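Here you go, one structure.
Shown here: the complex without one of its protein chains, the others still in place.
For chain A:
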């Protein structure tokens, strides 16, 4: 090659590499799912379905796929678990797949992302009539938007207060089961802190600030999101509920930790009280390993009210853009929520709330049913959907809650901080 052409060839090579690295056309996709057609009119061999889910559902999926393929010979279910257990990461991979025309028929979603999927990709309704008779239908409310069930809750959890009873006993601070209101919590925490000289409560305000905020507000009987989609928690009672963070801080009771540090401090016996989720009870039990007495109790509220708490965890959403595939995806949901599959998904090593009553009874009858796990496995109170603000703005709204939670956790004035959060969120959802 003549020397003068060499730089051109090199330049062409570099340019093609750069093009491959960054430039490509975007592929469009119809955001709506198809309504399931009558499954009897569908040929299983002609409607292979694809499922995208995290490894936490692997056991349930294996059971469900085997049952479904037996029921519909010829049906192919492509169901490989993704590497990630994070609901945010799972959402990213699914959105990316849809962008290149690989829309899955059935997806696992974190309950916090329900509104995002409903508002952005219009999933098909869940065929609730096909669910097992033992499915605890009161949990369907956690997957319902505007009266339609779009998500079938599978591995679910609820906000809970974990209490180190040993510390309370040493400090003479009463019994965990006596804590019903925020005032009860503050009084017990003050007694413990006076004894130890250290802050004794942790309500993490990082990853789940929006979830805890919703739990405090709804648990106190207030509206979290108004019917018109604006923030409903700016009322006196809502502010009072959310002020638990700043009250604890200003009384020298709040430890000011992030999620994982809070968990470590509770398991390490340093935190007397921790607000977290029922799904960590099994991990806490393993970590504590009998070193001290502890108990999960219902989340306290203003005046001990008992409104529905937001559900956490995950569930199934049908995204099929084809009627027959939507029908088979719905059939797979029924199998995923059958007693056998729920037993697999909510097994004795986990503390998810069993969504099937017979699976729950089996767990409670097992030798693994400690008092702490019994709390999670027998949880049967109605749960609400997580969030409720416009799906397109979930990330921005959650950031606003994180900022509010962290400001309150550092002792900021509750009314000013909550009012500011209400204004910010209303501006976000009005866009």
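Methods note: contacts are C-beta pairs under 8 Å (C-beta built on N, C-alpha and C of every residue); 3 or more make two chains touch, one makes a residue touch a chain; residues count from 1.
By our rule, contacts and distances are computed from a predicted model.
One chain of the complex is hidden; its UniProt record names it "Carbohydrate ABC transporter membrane protein 2, CUT1 family", one of "Putative exonuclease, DNA ligase-associated", "NADH-quinone oxidoreductase subunit H", "Beta-ketoacyl-[acyl-carrier-protein] synthase III" or "Carbohydrate ABC transporter membrane protein 2, CUT1 family".
Among A:107, A:263 or A:383, the one in contact with the hidden chain is A:263.
Remark: the omitted chain is touched by one listed residue; of A:37, A:82 or A:170 this is A:82. Residues of chain A in contact with the chain left out of this view: 3, 6-7, 10-11, 13-14, 17-18, 20-27, 55-56, 80-86, 89, 92-93, 96, 99-100, 102, 157, 207, 259-260, 263-264, 267-270, 277, 279-280, 282-284, 286-289, 291, 312-314, 350-352.
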